[in-house]
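With one protein chain held back, the other chains of the complex are shown just where they sit.
Entry: subunit A
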């Protein structure tokens, strides 16, 4: 078994991130690190080092799932790791992300007002106003925070649901970031082979 490193404890970061969102929604911006870093590593280093070693969410699901072994260790249905589902979910996720960015733009352009609520599973609106004092920052910054935290919390909840139902890191089979970075790595690998 390999030895422990500092990055093996990043599951603590995941807990801190989601906890901070209950106190001040502006901390949601920190989640951009989890969005950008895997892509930067995949593009410039050509590997999935982030997913393999640094993903706090993956580590947390692995730890929680391991602790809840009595739930069983059922294999997820085959379609969940299939290409069409993975790329379909990635497409859906990116569409929702784009919509969230568009809503932020509308607030910035003063075409709509700030909504101090989060949306779970892209459907259920949950009042979240206590985490933000109006006027602290420009409205669009707050709007992005609410939207981004909604996305992060929703994907975490999906991860927890599939963790309970199947193997701990089942979320990783269709995680949009994982699918995206694997595609980048495969493309890089292919172009390197063609060049050699």
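One rule holds in what follows: a residue touches a chain if its C-beta (ideal position, glycine included) is under 8 Å from a C-beta of that chain, and two chains touch if they have at least 3 such contacts; residues count from 1.
Going forward, contacts and distances are computed from a predicted model.
One subunit of the complex is not drawn; among "4Fe-4S dicluster domain-containing protein", "Multicomponent Na+:H+ antiporter subunit D", "NnrS family protein" or "ABC transporter permease", its UniProt record names it "4Fe-4S dicluster domain-containing protein". The residue touching the chain not shown here, chosen from A:81, A:96 or A:141, is A:81.
Contact with the omitted chain, checked across A:99, A:136 or A:189, is made by A:189. Residue in contact with the omitted chain (choice from A:31, A:56, A:147 or A:168): A:168. On the side of subunit A, the interface with the absent chain consists of residues 1-2, 42, 46-49, 51-53, 58, 62, 73, 75-76, 78, 81-82, 86, 166-175, 178-179, 181-182, 184-186, 188-189, using the contact rule stated above.
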